[in-house]
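Just one protein chain is left out here, and the rest sit where they should.
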Amino acid sequence: MSEIKTLGIPTPEEIKQAQIDFAPRCTSAGRVNDKETQGTVEYILNFARKHSLFVMAYGTGCGAIEIPATMTSRYDAERFGIRGAATPRQADVLLITGYLATKTLKRVIRVYEQMQDPKYVIAFGSCAINGGMYFDSYNTIKALDRYIPVDVYIAGCMPRPESVINGFVKLQELIKNGNAGNGEAYREDLDWYRKNQQKVIKNWDFPDKYNW
Amino acid sequence: MEGILFKILGAFLTAILAFVVGMFYGGLRRKVTARVQNRVGPPVHQNFLDLMKLQSKRTNIAHGFMGHLAPVWIIIAAITVLMFIPILHGDLWFNNLTMKGDLIFLLYMMVFGSLGMALGAGQTGNPNSAMGVSRGLAQLAGFEIPFMLSLIALMLQFKTTSISELMQVQESGSWIIVQNPFAFIAALLASLGMFRYSPFDIVGAPAELASGPRSEFGGKYLGTMMTGGAVFAFIKLVMYVDLFLGGAGNNNLEGIAGTALGLVELLVKTFLLYMIPVFIGLVSPRFRTEQAIQFFWKWPTFFGLLAIGWALYKNGTF
Amino acid sequence: MSKLKKENKILDKLNDVFDISGEVKRKLRIAVKIDSKNVSSILLFLKNQHGFIHLNHISCVDWIEEGEFELVYIVWNPKTKLTVLVHTRIDRNNPVMENIDTIWDQANTYEREFREMFGIEFPGLVGRKEFILEDWDDMPPMRKDFDTQKYAKENFATRPGREDAQDVREAIQKRSGEVIPDFAKKYSRD
Partner (left out) sequence: MEIIAIILLILLVGSILSFLINRVNKNFTGVTAFLVALASGVVFFTKVQSGYQFNFQLAGLDLQWGLTDYSYYFAYIIFGLSVLALLYSIKYMEGKARLGYYYASFLMTILGMLGVVVSQDFVSLFIFWEIMTWASFLLVIYNSYYKIKTKGIKYMIFSAIGAYAMLTAIVFIRVHYDTLLISEAIAKGAFNFEQYIYIPIFLLLGFGIKAAVMPFHVWAPSAYSKSPMPFTTIFSGAMSKMGIFGIGLVFTTFYLSNDPENFYWVRTILGWLGGITAVMGTIYALIQTDAKKLLAYSSVAQLGYIVVGLSTGTELGVMAALYLAVIHAVFKGALFMVAGAVEKQVGTTDMTKISGLIRKMPWTFFVALVSIIALAGVPPLGGFVGKWLLYEALITESNNYILVVVVFFSSTAAFMYSYRFLFGLFLGQEEKETEHIKEAPVTMIIPMVILAVIAMIAGSYPGLIFEPAAKAMEAIGFQNVSWQMSSLTNIWGDTTDLFLISMMIFAVFIIAFIFLTLKGLKKTRYVGTKDISTSGELPKEWENLTFQIDFFKPFERAAAPLYSMNMNKIWKNLGKNLEAFFGFFRKLYTGNGQTYALFVVIFLVVLLLFKDVIFS
């Protein structure tokens, strides 16, 4: 039998390293229009962006079942301008609903890269935050923001539709202040993301150049 | 010189009117849908926000030249048809090129946009797009038949192929909906297919075909398509009002008051007409393509033939 | 025993033909153990002679201490509603099992899964090697000696500060001061 070392409470060195690794990577690059610097035009555009969120509901995990409830009569997300988009080309928000298997992660990355700037990611449920109940699973990623930038996390297992809407409202706030949307930062920091992605996805067959 | 200036200004006014009204109608449709489903729904101006957001997208992708041109064809079709349709009776501002084109031209011009869009969708290489186009074109062959029959009935009954003259006919007499009700029924049933709401929305079914022909368009392309679509919705409504509901602006007031009254009349008529496909769409499931085509070839075509018979009876051929 | 008449009848018939050790588990359910060489013949016998025309499921259990994989074929007779569980064991170090997808087509799916998840070879099995996992290059992950937590730690970035990313048993022990009883210790990881 092989030797097993439990993770336990992280050591100070580990925490230090983690602080470097998990430092918010998308600080300034994508945010040309944060609250202080944005002009009138950007303010108006942000207003439009904020009130028109086309959601690419990528039903990755069990959380996908919360989306119909959020969208339909009872919780009616459409009153915030949130509506479904059929393809990543039309979408603004990528909703990761729950755990992400490595196999799915590959597709999610592709979908994310096919979306057009400014694009936002909402990750949904404990599994997307830290692995949740799949913390020791051999094929589920544990921290989504290592692979694609995330704007808003919604905690819970599962978050109820109220929390989902709360998450969207938080995202709207970020958009209004010009703090959301990390597409450009992602492109700038592509090497780091690619390194992480390729560590998980063994057979990397994406084109080398960033071409979408 | 002044005349030309007025023309250009009038054309701009018409385009802006069509755009604004079309967008608001889209928003109203969403609102009405929401209310029927017991929801609050988005604000009425939601479509403007969507359009603004789409146009403000920072990056865009195109799959090639035809893909790049796809929204252009829609805009061309929308603006051109708009210019050839009388919006108000003999109004200075909205009387663009209305006497220069007839119904056959309008009929063909109206498919121009969808065909161009289909070419753009084809170049993206997305199988869903091609599938949507295939369904759309097949459906076109369905609903154009009753629509054409209804138009032929009108042409025969009033001995004209010009839409302005058909309006003139209704100015003196009663509306065509009274004079030839069957033509109206056929055209109305055809309009359900033209609007592509349920039950004829299999062309761009979001879950099944990933929104069909539009699936590869985002950002400015999708936004421009939305604009064209909004103008087109307005055009169809105005066309139906002109053809069957007596047009608008047929009042005795002079100057700006007459125009304003005419516009209000137009809005009321188009809105009422618009609600028919919207409400039918709300309570309908979805037809498969062949069911849709067969539907159009049954009752609407029957009413169309009846309309032609009625027209021949009325104009004294037999 | 009179209650389980038809169960016993089937068991007797099987006993007549095959070298099995079987028992009637409960009403409508019979379990038999058989040597792995005879699995296909007993399945064919059940299917053709006694109307067990439906293959419910094939499951695999990793008996790591005994160095064996146990395969359980569950077949069902829609007329008599009887279920027969055919247990068989194969060597863990050289896991080769007879391919039965000629008897039931759907067995193919299960067998491909076992090939991927346990590394059991089925000679003559048709289908892509890659079934559910993508680009898997490690030990078959459902084997008990595959350490999934270690694999996860090595491959996936873990968010720091998550205290429950550890052995649950140990954590409970640490938190409550509870002592693990002796009978439970053999299930402990180390």
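Per-chain numbering from 1; labels A, B and C assigned in written order.
Operating definition for what follows: a residue touches a chain if its C-beta (ideal position, glycine included) is under 8 Å from a C-beta of that chain, and two chains touch if they have at least 3 such contacts.
Quantities reported herein were computed from a predicted structural model and do not represent experimental measurements.
> According to the contact rule at the top, which chains on display are touched by the left-out chain?
Even though it is not drawn, that chain still touches A, B.
> Check the options B:D50, B:D201 or B:E216 and report the residue that touches the missing chain.
Result: among the candidates, B:E216 touches the missing chain.
> Could you tell me which of B:N126, B:Q168 or B:T270 touches the chain that is not displayed?
B:N126
> Need a quick check: the contact residues on chain A for the chain that isn't drawn.
Counting over the whole complex, chain A touches the hidden chain at residues 58, 87-89, 106-108, 110-111, 114, 117, 205-206, 211-212.
> Which positions on chain B touch the chain that was left off?
So the residues of chain B touching the unseen chain are 55, 57-66, 68-69, 71-72, 75-76, 79-80, 83, 97, 99-102, 104-105, 108-109, 111-112, 115, 118-119, 122-127, 130-131, 133-135, 137-138, 140-142, 144-145, 148-149, 152, 155-156, 159-162, 165, 210, 215-216, 219-221, 224, 288-290, 293-294, 297, 305, 308, 312, 317.
By our rule, only the chains that are shown with their structure count from here on.
> Between chain B and chain C, what distance separates the C-alpha centroids? Give it in angstrom.
The computed centroid separation for chain B versus chain C comes out at 63 Å.
> Using mean C-alpha positions as chain centres, tell me how far chain A is from chain C in Å, no decimals.
The answer is 38 Å.
> Can you tell me which residues of chain A touch two or more of the remaining chains?
none
> Please output the residues of chain C touching chain A within their complex, sorted ascending.
That would be residues 133-138, 141, 145-153, 155-167, 170, 189-190 of chain C.
> Show which residues of chain B lie in contact with chain A when the two form their complex.
30, 34, 37-43, 46, 49-50, 52-53, 56-61, 206-207, 209-211, 214-219, 222
> Spell out the part of chain A that touches chain B in their complex, as residue ranges.
Residue positions touching the partner: 44-45, 47-49, 51-52, 54, 72-73, 76, 78-81, 83-84, 86-92, 115-118, 183-184, 212.
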